[in-house]
Structure formats: C-alpha cells, structure tokens
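Of the protein chains in this complex, one is absent; all others appear in place.
Then we have subunit A:
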Amino acid sequence: MEHILSYIVFIPLVGALVVLLTPKAYQHLYKVLAIGFTGLSLLLTLYAVHMFDGGLVPQISGEANLQLVEKVEWFRLSLGSLGTFSVDYLLAADGLNISMLLLASIVLFIGAIVCWKIKEKQKAYFGLYLLLSTSVLGCFVALDFFLFYLFFEFMLLPMYFLVGLWGGPRREYAAIKFFIYTLVGSILILIVMIGLYNSVYDPVKTAELAGINGTELSIEEVQALVAEGRIEEGQLVKSFNMLYMANPANYIPGSLLERSGLSTLFGEPIRWMAFLAIFIGFAIKLPSFPFHTWLPDAHVEAPTPISVVLAGVLLKVGGYGLIRTAFAMFPDAAYHYAWLIGFLGMFSIIYGAMNALAQKDLKKLIAFSSVSHMGFVLLGLAAMTSEGISGAIYQMFSHGLISSMLFLIAGVLYDRTHNRTIEHYGGLAHQMPYYTVFVGIAFFASLGLPGFSGFIAELFVFIGAFKSSAVIGAIPAWMAIVSTLGLVLAAGYYLWTFQKMFLGKFWVKEKNWLPALKDLTIREYMVLVPLVVLIIAFGIYPGLLLNLINTGVESFVGHLTEWSK
C-alpha cells in the first residue's frame, strides 16, 4: 500500500470514467458504481487512518515525519530570469489533514448513497459527482501548492454543473454566484501563490542543482549558504512545496515576501497584504461574514446530496486552507491580524445565528447555522493556542458530520412534500415519530449539547479563545465571551423550529401532503444511523480524533509561537 493516498484520491476518478463508458442501458448501475467507488475510497482511508501514527510529531515547515508520503517530480521549468522552479506530485498526511481526509471520505460516501433520488441525466450526474470527489479528496492531501490549486479550482466546475443542472428553481443564479465568488477567492489565492513560489526555494533540489550534494550538505547548511548569498539566484530551484513555504529560512534573501522584507504595498508591508489576500480567498470558501452570501443561495438550490457535500466537506477546504497556507506561511501577519480574524469569527457566529433565527425555509436556516458554526473555526484559529486550533479542527470535523445530517433531514421532508417552509408544518411528531427522534438528535448536536461532538469542539474553541490573551496575546478574552451568545441564539432557533414543526397538534398546510408524510425508509435509516453513531462517538470519546491530530496541532502551535513575533 505504498501509494495509498493516490488510490484514495484517484479511485473516484476511475469511477467517473467507468460511469462514462457504461452504456445508458445499464444506467441503474451508475449509483451502485458511485457508492462502490466512494466506498472503496472510504475503506482505503480507514486503512490509512489505521496506519497513521498519531504519535509522530510532524514538522510544519519541512518534510520531517510526514506520513504516507508520495513524492515524484512532476515537472521542472526554467523561465528566463524567474529561474528554475519545480512542481512536485506530493501527497502526504500529517496531523493537520488526516482528519479532514477521513471526514471527506465519510461524507462523500454518504452523499453517494443519498444520490439514489436522482433520476435525470444520471450519467452526467454520477460522473460529475465522482469527479468532484476526486478533487475534494486531492485538495486535502496535496502538499504542493500547484497540485493543491489544481484540485481547488477543479472543484468549481463539477459543483457549478451539479447545482446548476439538478438544483431548485433559482439554480442557475445560485450556481453562477457560487462560481464567481469562489473564483474571486481563487484569484486572490493565485496572486499569493505566484508571490510565494517566486520567493521560496527548495533547499534539497537547490543542493542537487548547485552540485554541492557530493559533500552531503544538510538542508540547514544549504539555507545558510543561500542566506550568505553564496549560491547565485540563477542556481536556486524555486518551489511550490507548501511545507517549504512555511519555513522562513527558505525565502530567498531580497524577495518580496521575505520575512524581514521591507517592500510595501499601499503603505503596508507586502507580506501582510499577501496574508490578507489569501485569507479572503479562503474566507470566501469557509465562508465567513461578509463573504458568505453565496452560501444560502447555493444550499437552498442544490439537491440534497450536493448540499450534504457542500456543507460537509467543501466548506472545510476553506478552513484547512487557512491553516495550511495563510497561518502556516504568514504566522507574523496572522498574529498581526488575529484581532480582525477573531472579530470576523465572532461576528459570523452572532450574525449567522441571528439570520438563522429569522429564516422561514428550513434549508436556509441550516445554511445560516453553518455560517455561524464556521465562525467558531475562525475564532479558534485566531486564538493561536493549542486548544483553539484543536477546537477549530474538531469543529470542522464535527460540523461536517452534523451539517450533513441536518441537510439529510431537510431532504427527507422535501422529498415527501416538496416544501421546506417551517410554518407549514406542526406536530409532525405524531405522524413521523422516528423522524422526529433523528431531527431532535441533529438539532441538539448542532446547538452544542454535551455528549455530542459539537460540544467538544465549541468547548475547545472557547477555552482557546479565552486563554489566548494570556498565552500568546492574539485576541482579547471578550471575543470569547461575546461569542458564547451564539450558543444561546443557536438554542433559540433550533428549539423554536423544533417546537413549531414537531410539537403540538398535528397540522400541515396542504391536505394532499398527508399520504406522503410517512416515517423514515430503510435507506434513510442507512445514512442517518451511522451519522448519529459517529456524532455521539466523537462526542463522548474525543480521544478518537484528538489522538490523530494532537501532535500535528502541537507542532503547528509551536510553529506559530516561534514565528509570530
């Protein structure tokens, strides 16, 4: 299993090709193929997680202790005065991405099962779904910026078509809005990527090229040589390696994004501007206030499985991108702007929750609750403490599971009546008791009741944010205090909704919905029960996840503390 990450990433792509080549006469097989290929990918992920040694402390700014590494040089170019630069096919896992890989595999598999409702243009649908799976999975394990960007951009097109072709009435608007917003983000990331690879060199390959490998120089020695200017710029191999980009010693002296660089842009140091650009790029994806407006539209219009994947994994790419690039590569700028990030996080929590309170559409309510919950990720990151970062990653994982379940629940109702307006239902508990149980679990999990995974995540974030001012001084404690209001509001909108829709006397707006309002089917149990099990398991035994991410987080926080000042 040497190439296990490649298998995990590209098995869905093979599935897409198989779907494409299977004739239309066998179209009932498409969904089986989709479930099969994502399932195989999930099994391999579980095996990879099993092989993953959580005790190894990864180096955030270098390749030491990376696990399941696959590294091959993809291509190497020399472009005039830009010098040589190399792009690697580099896939690897460490404490920062293994949990995201696991989450993505689980959610994509569940999403594939939910696709059974799709009846139109099945070939295109399942082909695109599997294509999307490959690019999402690839995004989490690619540690070369070029490769990462390829996967990151490649998510847009399948998503555009999946929302735009199989979505609700305003699907075209929602699809193009999603595409444009995310593309603006990608462009901002691209600018920074160009700046980074022009500023960072690969010490190992530089040693090879400069011909000093005969004397077996260590990475540190090469870095010292470059710092002293004893290797000419023409002999440097510039690198897209995201880990090398995180190490300030790998920046070419005098380059624009160098740590001690004096270049300014619009009166601010250029490194800080670069940080802001890449932060906004991923904040759009996350999404954070004020870049969140595409999310409710996309969620409301997307078909259920796509909503599940969107909320469950795509948003996490934003959070993961912030950790891996913005924070790891610009810790000084992150520290400088921590108050802004923390404030945006806090504001998203409150603003998302207040919006959720006002929604009439169940799916929109869940979408705004997502904005609110993603605010915790920002708050945890801005705290820059180990509790905060652990909490942010835990929140992403937990929200991936919980929001998937919430969208499944909304889908259950929509499938039966094609209506999601909260006010059109009352006392559903009498008609659909088992459904009500699952809705209750999902709502309580989402509002952060102890015993569910969301509680652990939010607790960690609050502790981290509260301690931040004492430990590292990134954000003031009042941000944590104000953010707790979000919990109260969450309890408010969930309980109210639950009360309106499920409690009291049974009542629905249209009489003809009555025959359709049956309780859950076997298939629906099949996707909901595993999610409930996972949410509770991660809620009462957080070690399951923390053991995977702990060393990664510790190392990451060490990196932040070392370089933030």
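In this text, a contact is a pair of C-beta atoms (placed from the backbone, for glycine too) under 8 Å apart; a residue touches a chain by one contact, two chains touch by 3 or more; residues count from 1.
By our rule, contacts and distances are computed from a predicted model.
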Per UniProt record, name of the chain withheld from view ["NADH-quinone oxidoreductase subunit N", "Spermidine/putrescine transport system permease protein", "ABC transporter ATP-binding protein" or "RNA polymerase sigma factor SigK"]: "NADH-quinone oxidoreductase subunit N"
Absent-chain contact - pick from A:Tyr26, A:Phe75, A:Trp478 or A:Trp507: A:Phe75
Among A:Phe52, A:Phe161, A:Tyr244 or A:Phe538, the residue in touch with the chain that has been omitted: A:Phe161
Hidden-chain contact residue, picked from the options A:Thr22, A:Asn65 or A:Asn198: A:Asn198
Hidden-chain contact residue, picked from the options A:Val19, A:Ala48 or A:Leu190: A:Leu190
Of A:Val14, A:Val69 or A:Ile176, the residue in touch with the unshown chain: A:Ile176
Absent-chain interface as seen on subunit A, which is shown: 75-82, 149-150, 153-154, 156-157, 160-161, 164-165, 172, 176, 179-180, 183-184, 187, 190-191, 194-195, 197-198, 255-256, 263, 265
